[in-house]
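Left out: one protein chain. Kept in place: all the others.
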Amino acid sequence: MTLGLKGTLSLQREGVTIDLDVQSWPAELRFKLTRVGVTGVKKPVDVTRSDGTITLTANFDIYVDLPSTMKGSHLSRNLEVVNEIVEESVRAPVSSLEDLCSDIARRLLTRHEYASCSEVKTKADYFLERQTPLGKKTTEHYLLMATAHARRDSDIALLKSIGVEVVGMTACPCAMETIRHNLDLEGRLSGPDTPIITHNQRNRTTLLIEVPEGFEVEANDLIDMVEQSLSAPTYEILKRADEAEVVKRAHEEPRFVEDVVREILTRLLKRYADFPDQTQVWVRSNSEESIHKHNAEAERITTLGELRK
Amino acid sequence: MTLGLKGTLSLQREGVTIDLDVQSWPAELRFKLTRVGVTGVKKPVDVTRSDGTITLTANFDIYVDLPSTMKGSHLSRNLEVVNEIVEESVRAPVSSLEDLCSDIARRLLTRHEYASCSEVKTKADYFLERQTPLGKKTTEHYLLMATAHARRDSDIALLKSIGVEVVGMTACPCAMETIRHNLDLEGRLSGPDTPIITHNQRNRTTLLIEVPEGFEVEANDLIDMVEQSLSAPTYEILKRADEAEVVKRAHEEPRFVEDVVREILTRLLKRYADFPDQTQVWVRSNSEESIHKHNAEAERITTLGELRK
Amino acid sequence: MTLGLKGTLSLQREGVTIDLDVQSWPAELRFKLTRVGVTGVKKPVDVTRSDGTITLTANFDIYVDLPSTMKGSHLSRNLEVVNEIVEESVRAPVSSLEDLCSDIARRLLTRHEYASCSEVKTKADYFLERQTPLGKKTTEHYLLMATAHARRDSDIALLKSIGVEVVGMTACPCAMETIRHNLDLEGRLSGPDTPIITHNQRNRTTLLIEVPEGFEVEANDLIDMVEQSLSAPTYEILKRADEAEVVKRAHEEPRFVEDVVREILTRLLKRYADFPDQTQVWVRSNSEESIHKHNAEAERITTLGELRK
Partner (left out) sequence: MTLGLKGTLSLQREGVTIDLDVQSWPAELRFKLTRVGVTGVKKPVDVTRSDGTITLTANFDIYVDLPSTMKGSHLSRNLEVVNEIVEESVRAPVSSLEDLCSDIARRLLTRHEYASCSEVKTKADYFLERQTPLGKKTTEHYLLMATAHARRDSDIALLKSIGVEVVGMTACPCAMETIRHNLDLEGRLSGPDTPIITHNQRNRTTLLIEVPEGFEVEANDLIDMVEQSLSAPTYEILKRADEAEVVKRAHEEPRFVEDVVREILTRLLKRYADFPDQTQVWVRSNSEESIHKHNAEAERITTLGELRK
């Protein structure tokens, strides 16, 4: 798509070499660029897990940086690298989306010899079999995400992460408290464990964690942690008894978005107790408030080390 | 953008006339087209109402049909027509978004002399001052929409409509019933009017009604009708007592999406009792279910006459 | 999720039958509804084709109508039906997305005994291997869509359709003509076949065709027809010589959105010459104009019979 060259560029086509003159590129434009690449690249990719191979439709953004001495980045190389890695993964299975991204990020630095760092981000639909409270099987939809950053030093340094986006349910503790208090004043509280009404809503929570070298993170565990931190998970099929059960559980665990994030942070600390202090984590919970037209959101961007203090 | 011509086209530019040869257009391609036009045209438009002039940022789709004898439609004329009408509306105020669309639709037929019908659709953000249950003022956000269709007969026949999209709240009657029944079985129902928990959620309801010649529809009335048909309206600011009140009201009026649509239909029949039978109405209610990852939706497309049967 | 009943509803749970009283449902609300259902249901589905089984991530909208005598539709049945059909397709392969939709539509009428019609719509990412002009292999991304409508008569009448959305390229014939004329006036036209500049852009074209009983439509053919009707297809990877070739071809085949739609209509007529007259077709082409902030769009909604006149 674009050309990147210092002075001349050679194009072999049917035996012909073309030298393109780009000497005229003015000095005043010689700034380096933070990232140059392609966005919205959709690819089917295979990931091989303990229980078989799954095919994901992944949406990639793929970048390298660009030094001030280069006019353009060779964008078609980004696509070639993705294709090579995806093809190789058919023969030599890749066990995770973050490893696939890492392989791409590493090879980008080999192919873009002028780049000092590379960046790969991807998202894909994902499905898991779940059980409703009363034991019925359902298939639930999630989003997987993964990122990888590579930096050229003496060797290539890699930072990769895996994440999930989970849709679930939050019930508001605040409205519940006020309503309980009001009922109490009116002498209408039948017992301490009577379920009290409140507003509840669809919540969208994102959890992303760095996977340090030599460690492993299972995306399904991340989904579990998020679902346990919400007021209740949501399900595709709920017959009436199951529906009542989900509603009841959500009201037994009312949660602000702040609570959801903190519950997840607590679970992360326990689950990844052996991970190094510098491991980065990002948690965001967004409730599509049923009593407002806007959303409520809480977020923590930090490291496991900070959380351990 | 495109050229539309029978045989030749003349272009006046600096005194020069250009005749473009399009005779070579093959007969096998001579199909008429249902609609040809431009989409995503954003324009600030002024609408003058009893309480002053409001400026809306409207997003237009603007089409005419194309006969089989024309290679292309003069798309730039669509933009010229919109601009003229919008400019004229500054001097001679337009009182509604649907009248603005009608003016555009009518003029499209004058300008595209080859077209037999035209079509204009628009959407715009809209705000109204509301009161919370306990009387605090808030500003609430809605979407306005309008459409106009013109058809060239002996005269030009016009069909215009005005609509709204309203975000509000629904509480599910079904889960509430099951839970009431369960509490009853367990002897934990303190009284017949104890509020019973259920799932509730953000709901997005759309109501569009034809405005017959000689009649008027006030968009604010449509918003009122939708908000009265939901379990509860939603508000930008709710301090604790107001929040409890909204939650309480929603639980006193649990509604399926089916109920929301039918409540609106009932209100439409009463409010527009004098409108002709052939008046078209479209109502759709979509609840972003808090217990599922998918939405529930109900819709009725009909005429007032059908509803009156 | 919702309850639908005439008078009473029975819920079996742990041996208990609950009769819910909904007699109080007021007569003034007894309107039938055009459609009631669920939207945004994401499911992995397997479709078995001559060259193997592909797994698609399909996004479904699933509806039935609702008579005036029913308060609500049993929405969970929609999800149960989808799940059953999807599960059965693992054992007894389904050969197309439209057949999958038909199976769902038909079973919806068995399960919703009160409904007179049902409707299923789906979309899914889809990939095909293509060749660039100079013969390099690439994997290209498309959208597949399918719909099915079932109507209960003496028997169940079915109408199903298959469609595609294709991203490609259009080059504008109008600007090209004006510029050729200007160059000619200035005596700068080197020859009749010198490529003339014009604006070109990303185009998104949708083609949907009914699949009549006893006939078959191959989605890949639809994609071919659209790509042949654009100025040029687009490719994931284009090294410089291929890039030049694609640009050259696009300028040899400048196309308005009107042209794209008509080219497709011509191809449909030839390809489906044996299809019945009443076969419905829908073609829409939208160019994301590079010289404007808005889009140009042309559309034809018709039957093969109309096109044959």
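Each chain gets a letter, A, B and C, in the order it is written, and its residues are counted from 1.
Note that contacts are C-beta pairs under 8 Å (C-beta built on N, C-alpha and C of every residue); 3 or more make two chains touch, one makes a residue touch a chain.
Quick caveat: nothing in here was measured; it's all calculated off a predicted structure.
A.B. asks: Need the list of shown chains touched by the one chain that isn't shown.
C.D. replies: A, B, C
A.B. asks: Tell me which of C:65, C:243, C:263 or C:299 is the one touching the absent chain.
C.D. replies: Here the residue in touch with the unshown chain is C:243.
A.B. asks: With the missing chain put back, one of C:58, C:86, C:174 or C:304 would touch it. Which one?
C.D. replies: C:174
A.B. asks: Among the options A:57, A:73, A:102 or A:231, which residue touches the chain absent from this view?
C.D. replies: Checking each option in A:57, A:73, A:102 or A:231, the one touching the absent chain turns out to be A:73.
A.B. asks: Any idea which of C:182, C:280 or C:303 touches the chain not displayed?
C.D. replies: From the options C:182, C:280 or C:303, the contact with the absent chain belongs to C:182.
A.B. asks: List the chain A residues touching the unshown chain?
C.D. replies: Here the touching residues of chain A are 1-3, 11, 16, 18, 20, 28-42, 61, 63, 66, 71-73, 75, 79, 172-174, 177-178, 181, 185, 256-259, 261-263, 265-266, 286, 289, 291-302, 307.
A.B. asks: I need the residue numbers on chain B that touch the omitted chain, in ascending order.
C.D. replies: Where chain B meets the chain not shown: residues 1, 3, 11, 13, 41-44, 55, 57, 76, 79-80, 83, 125, 127, 139, 141, 236-241, 243.
A.B. asks: Can you list where chain C touches the absent chain?
C.D. replies: Counting only chain C, the missing chain is touched by 140-141, 167, 169, 174-175, 178-179, 182-183, 188-191, 194-202, 232, 234-236, 238, 240-241, 243-244, 246-248, 250-251, 288-294.
Heads up, the rule we're going with is that only the chains that are shown with their structure count from here on.
A.B. asks: How far is the middle of chain A from the middle of chain C, if each middle is the mean of its Cα atoms, in Å?
C.D. replies: That gives a centre separation of 29 Å.
A.B. asks: With chain centres defined as C-alpha means, what is the inter-centre distance between chain B and chain C in Å?
C.D. replies: Each chain reduced to its C-alpha mean, chain B and chain C end up 24 Å apart.
A.B. asks: Please report how many Å separate the Cα centroid of chain A from that of chain B, as a whole number.
C.D. replies: Between these chains, centre-to-centre, one finds 36 Å.
A.B. asks: For chain A, give me the residues that contact two or more of the other chains.
C.D. replies: 141, 236, 238, 240-241, 243
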